[in-house]
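A single protein chain has been removed from this complex, and every other one stays in its place.
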Amino acid sequence: MRLLGRVLFLPIALLVLLSVAGRASAIDLVETPSLAARVATGELPPVAERLPETPLVVDLDGPEQSLGEPGGTLKILMGRQKDIRMMTVYGYARLVGYDRNLNIVPDILESYEQQGLRRFTFHLRKGHRWSDGQPFTAEDFRYFWEDVANNEELSPFGPPKTMVVDGEAPRFEVLDKYTVRYTWTNPNPYFLPALAGARPLYIYMPAHYMKQFHVRYADPDKLARLIEETHTRNWAGLHHRMDEQYRQDNVDMPNLQPWRNVTPSPAERYVFERNPYFHKVDSAGHQLPYIDRVIVNIADSSLIPAKAGFGESDLQARYIRFDHYTFLKRGAKQNDFDVRLWHTARGAQIALYPNLNAADPVWRDVLRDVRFRRALSLAIDRELINQVLYFGLARPSANTVLPKSPLFEPAYRDAWAEFDLETANRLLDDMGLTDWSGGIRRLPDGRRLQVIVDTAGESTEESDALELIKSDWRRIGVELFTKPSQREVFRNRVFAGSAIMSVWTGLENGVPTADMAPIELAPTAQDQLEWPKWGEYYQTEHASGEAPDMPEVQRLVELNRAWRYADSTDERRDIWHKMLAIHADQVFTIGVVNGVPQPVVVSRALRNVPEDGLYNWDPGAYFGIYHPDTFWLTAARREAVE
Amino acid sequence: MSVAQGGADAGQARHYVSQEPFDPHSVEQLAPEQERYYMASQWQLMWWKLRRHRVAVFCGILLLFMYGSVLVSEILAPYQLHSRHTNYIYSPPQSVHLFHDGEFIGPFVYGWSYRLDMETLRRNYSEDRSTVHRLRFLCLGDKYDFWGVIPGRFHLVCPPEGATLFLLGTDRLGRDMLSRIIYGARISLTIGLIGITISFSLGLVIGGMAGYYGGRIDSVVQRVIEIFRSFPELPLWMALSAILPVTWSPILIYFGITAILGLLDWTGLARAVRSKLLSLREEDYCTAAMLMGARPRRIIARHLLPGFMSHLIASATLSIPTMILGETALSFLGLGLRPPITSWGVLLNEAQNINVVALYPWLMLPVVPVIVLILAFNFFGDGLRDAADPYR
Partner (left out) sequence: MLTYVVHRLLVMIPTLIAISLIIFIIIQLPPGDYFESYIAELQSQGESVDMAKIEFLRKEYGFDQPILVQYAHWALGMLQGDFGYSFEYRLPVSEVVGDRLYLTALISIITIIFTWIVSFPIGIYSAVRQYSWGDYTLSFLGFVGLATPNFLLALVLIYIANVFFGTSIGGLMEPQYIGKPWTLEKIGSVMEHIWIPVVVIGTSGTAGMIRRLRANLLDELEKQYVVTGRAKGLPPIKLLLKYPFRIALNFFFADIGTILPSIISGAAVVEIVLSLPTTGPMLLTALRSQDMYLAGSFLMFLAFLTVVGVLVSDLALAALDPRIRLQGGATR
């Protein structure tokens, strides 16, 4: 008998151990110190039960990263109360997200399958819970789809546009408690990038919490009382007010982010507490995030560089510009922080947009002549601007993708981007603009060739660059005037065609991969400053605006469409290159520099923040793809009392 | 002239009246100064009183100089307004020396260049004591268009050939601050004048009507004034700036801004005019004029106004500083003048960031002429008002 016991002891012990630990795979989980008290009193379940059965295990053994210890408070600064939505961006907990190499990988989802971009099957993590402990299941997806997106009172315009392909909404199926599926007849290549976006497409909602605001599920008396208390007009208004997952201004609403807001508005100081049910652990068994609390202090945006320079922020890049670098460096030593230089990922920091839909007919013909645009581009001394504004640390380039993107080609960067006054003058002469008067050429109708560039007047960089460009263009007989105005007026002038040229930043996404949509390269939206009316035509689905009448632009529209139906990444890559080549050749927008460094203030007590990263909205989510939930504070800082 | 003696009563004392010829002017002989004094017009009296007020006179002369400089900004400034020196960005002020190696040479500057510290991305400027560059006076320098019309090159002082003269440093595009301040004066100083003209006229007309006619018109005007004053400045500024069409050229926008400042300022003057008129119209000379059939306009303009015109002018003078400060505040809010127009408000707005305060403090120097100007106006206006006061 004893022998049997001995023989069976080990396997039985192993079995017991495995079954206990089986809940969270084979890692030894460690209870989070700051939550230990609440676990002891039974308010929170122990860590093994707070995590899903298969949590996301983060491997932190890279060259710049290390395993950390939980604890501590992080202070950051924001400019307005609305900016607390940035915590959802930085937190970057998404169904699927971009990794550091800009590939889409599952995050909240355990896994997903997709067939030909038409059918997406999502597998949730078993046992994954919302921040209030309730289970996160397919019901949350169903509630969103059936009771919100397709409810006529809540969504009078139907489901989100990204989910509607060629006028068709997807077929939504709940396969089981943890699996959902979306199917379209035509491919939807925008779906996954939208889910991974900095501002994500939400296809789920905490059903158990939101049902109390929905006429179909709520007790009618309670609903009426809530409507009265909140001074909303009807249940739809109430529901809309309560369902803001992105802005996090409803502190009672559960979410899946690493930190959630617990401070009701209005406030000058917002506290974000850790989410005890966050689905990630590190390989040593600590549940993420490491940092217990993030405190967001609201201060006027013009003071934030000063405050950061005196050490009042532990992690700051928002509202910090390159020209603050010297000042920040000065304060870095005494105030215990580093200033790192990350890189922006816009196609151009400053780009000129000739308005191909200008109302003035003479100007319209001139601007549509590709020789004019090429000449203007050749007549810009980009090296000088780079030296004067960026100490030579940016990159002179046309408005195109950056070297970090797999689609980059040097030819795109250099297309018509050298400083060549001779060729520029020759091109203008070829166009027939040979009438000079007082050092300035004349338009075909006799007016002086005065380019009035509209600006929104918000950036000194832009006005400085325009100053420098002004003297360059004078040498080819073109006079430049800037016309600053307010942002809305600026946009309206461009949209109406009253502005013949405007200046703004270049491509929003300068690091695309072949699987990201090339919508910026074709007319797709009204706010594309180079062809607002053509963009409007497609944005409103032919309801207003004008159809493009330039063959190259029509080709871009075709290619954009073809991309959508492309079957393979190779095909998509091919289409991208075709579109980029057209842009390089046609110079629809005139870029000046890109790759401008972005100073990032990082406290010396903060670890796992990359030395050099990409600072971009989408993809990138600013800090999102570097996952601030893996940043940790040194022991000294953790013990400091806030 | 003999007067009849005695008369009916022989017992009364007899008056003695001299029969000598009598010249009344011989008794009350006016000294020439006194005569001048009594015959002097109101304005002359004011001037004499003002002259005794030394500080006010000093400020007045200062103001005259400043406004005079506006006429010849191009000549006074060492550089042209838009000239850029991209090799001398954020240069601190250069010092002008007189003695080199113990020898008196005359005003000169040393060579000036910078080394870029790649760690902090800061330009560190230093003098090269081996090269001496003498300043040139009454010389030909940067090209300019005098008042935008006449091309010229004559300057009071020029930078030496092949060297730089940045007496107050340079800004982020390498533009000389001294030149910018001198050119900025043209806009800042004249904005006040034009604005004050507008508000003065408005205040006079409206206040005059209210004060003279009284009754209904008075209460309506009072209500309007109340409405104007009950507005905090901010929204009115924003609204009026929003009205200015974007298509206007910078010059027109400049006039638009002065009109805005003027429109918001007339209420104080109107109230003063009104209350003065209310009391003065009861005076006898006014009644006399009315009885003689003078029209109201004539009475107001010819009889009533001169009585307190001096007071009004003093008030107006004291309002000009408010206009100048208003222009700087508008620039700060992003509502006023913007580059490429250069005014002190625009310069101060460009200096309004932590980089300047911590690293490039010389960019805040435009605040000095602003302070000097406002102080000068205030002291001068006070002196004017004291001089205009008829009761002292």
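Per-chain numbering from 1; labels A and B assigned in written order.
Here, a residue touches a chain if its C-beta (ideal position, glycine included) is under 8 Å from a C-beta of that chain, and two chains touch if they have at least 3 such contacts.
As the structure is a prediction and not an experimental result, all values here were calculated from the model.
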{"item": "Omitted chain's touching partners, listed by label", "value": "A, B"}
{"item": "Listed residues B:Trp43, B:Phe231 or B:Trp248, member touching the removed chain", "value": "B:Phe231"}
{"item": "Option touching the unshown chain, where A:Arg269, A:Arg447, A:Arg475 or A:Arg561 are the choices", "value": "A:Arg269"}
{"item": "Touch criterion as defined above, residue of A:Pro46, A:Pro135 or A:Pro160 at the omitted chain", "value": "A:Pro160"}
{"item": "Selected residue (touches chain absent from view) among A:Pro46, A:Pro106, A:Pro135 or A:Gly237", "value": "A:Gly237"}
{"item": "Footprint left on chain A by the chain that the document does not show", "value": "75, 80-82, 155-157, 160-161, 197-199, 231, 233, 236-237, 240-241, 244, 246-247, 249, 263, 265-269, 295, 297, 299-300, 302-303, 306-307, 310, 312, 456, 486-489, 491-492, 504, 508, 527, 617-618, 642"}
{"item": "Residue numbers in chain B that touch the chain omitted from display", "value": "53, 55, 219, 223, 226-227, 229-232, 234-236, 238-239, 242-243, 272, 275, 278-279, 321, 325, 328-329, 332-333, 348, 351-354, 357-358, 364, 367, 370-371, 373-375, 378-379, 382, 391-392"}
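Throughout what follows, only the chains that are shown with their structure count from here on.
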{"item": "Rounded Å distance, chain A centre to chain B centre (Cα mean)", "value": "52"}
{"item": "Complex contact set, residues of chain B against chain A", "value": "84, 86, 89, 116, 118-122, 172-174, 242, 246-247, 334, 338-340, 350, 352-355, 358-359"}
{"item": "Residue ranges of chain A in contact with chain B within the complex", "value": "302-303, 305-306, 309, 323-327, 329-330, 384, 387-388, 391, 457, 460, 463-464, 467-468, 471, 482-486, 489, 493, 498"}
